[in-house]
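With one protein chain withheld, the remaining protein chains of the complex are depicted in position.
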Amino acid sequence: MNPIARQVTALLFSSPEPVSRADLCEAIGCAEPRLDDAVEELRARFAPQETGIVLREVAGGLTFSSDPEADDAVRRLLAKPRTPPLSQAQAECLSIVGYLQPVSRPEIARIRGVNSDSPVTTLEERGLIEERGRTQFGAILYRTTPLFQKLFGLESLKSLPDIKSFEPSAEDEQQLRDKLLKAGEQRVS
Amino acid sequence: MNPIARQVTALLFSSPEPVSRADLCEAIGCAEPRLDDAVEELRARFAPQETGIVLREVAGGLTFSSDPEADDAVRRLLAKPRTPPLSQAQAECLSIVGYLQPVSRPEIARIRGVNSDSPVTTLEERGLIEERGRTQFGAILYRTTPLFQKLFGLESLKSLPDIKSFEPSAEDEQQLRDKLLKAGEQRVS
Partner (left out) sequence: MTTVEQPWTLDLEVFEGPFDLLVTLILNEDVDLLEVHLAEIVLAYIERLEARGELDLEAATEFLILIAALLELKSRLMLPSDDEEGLGLEPAEAADELLARLLEYKKFRAASEWMHARFDAERPYSYRAAPLPPELRRVAFDAAEQAYEPARLADAMLGLLRTPPVVDTSHMTRITVSLERRLAVVRDLLASRDSFTFDDAVGADSDRMTQAVTLFALLELYKTGELVWRQRETFGPIEIMVPAES
């Protein structure tokens, strides 16, 4: 491996957080194009099923993770319980914060139709969302954290799928409207 | 690299501590001689000036470290002044401590309307606030540090922006404190 690629590897290995390309260039003292070449070399070297370590681009920077193929062994060694799955309530709240951020608790509750304090608190404890200011009425606003991007393998928030792709189709909408009206009419009888 | 060598790499990468050969064998589920072969392969692969990561055999077992040839770059990256932007939660806690000091953790939580242990701990780690005695009930009291004044460019605590001009009813510190606690209670209810 060329010297810059080796330095990048050492930096990514040492840093607890993903490192941006700009910070890598600054620490190494090299120009961006040379860094890009080095990153390409790393990408091949630390590809899945190559060395046990894989290069990932998440949360606005580069970082290493262990290869998923070694997941079982890693868990046995670290006696690590599997990260608890997201509950449905947490996943819904996380989607709302992810797409509407910054967004307040009352707004989350309004969209879900249920009080959402408990899943919001849990997401905050899990480090997936954090406070970001307050509304004019003093309610805390939330946004997602860099850890969210890291755990969801997102390079940035722009890597989230377009929210439009989740919108019910015009057909679905029409069907829902028809059924809703029909439900209302049926109940008249 | 062979599959066992890849697994060993993933394990050493993931573990914050050195790992003994016995623990590696157990986690991977392989016999010691096969592990020894894999370690030999790693020793060549992760030799100094090869990849930026080096394999080391220390008292507790095997571990990775960054290649000393990259020490200067690592230091430049990690020793960058630790003044990341303040989160909203941190800014609120810091302003409460700044204006009301000394102030206890439970009081900070009451004013903000949410548990504030995490931002308070981060502010303490970053050297912006420090402990200053305890209340009669044993809660730790906090005050700002000289580093806080330096990072905010304040000559003294008297140079904090004047709150009275925005909130005329907060004549003195006691009134400000009462108003804040009352606002905090209203937000929670």
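By written order: A and B. Residues from 1 in each chain.
Quick note on the criterion: a contact is a pair of C-beta atoms (placed from the backbone, for glycine too) under 8 Å apart; a residue touches a chain by one contact, two chains touch by 3 or more.
The shown structure was predicted, so the numbers you read here are calculated from the model rather than taken from an experiment.
Where chain A meets the missing chain, the touching residues are 13, 16, 54, 56, 63-66, 68, 71, 74, 82-83, 85-86, 88-89, 91-92, 94-96, 98-99, 111-115, 133-134, 136-139, 150-153, 161, 163, 166-168, 172-173, 175-177, 179-189. Not every partner is drawn; the one left out touches chain B at residues 10, 13-14, 16, 78-79, 81-83, 86, 88, 91-92, 94-96, 98-99, 111-112, 125-127, 146-147, 150-154, 159-163, 166-167, 170, 179-180, 182-184, 186-187.
One rule holds in what follows: only the chains that are shown with their structure count from here on.
The geometric centre of chain A is 20 Å away from that of chain B, both derived from CA atoms.
The residues of chain A lying in touch with chain B in their complex are 1, 5-11, 13-15, 19, 23-24, 26-29, 45, 49-53, 64, 66-67, 69-70, 73-74, 76-78, 130-134, 138-141.
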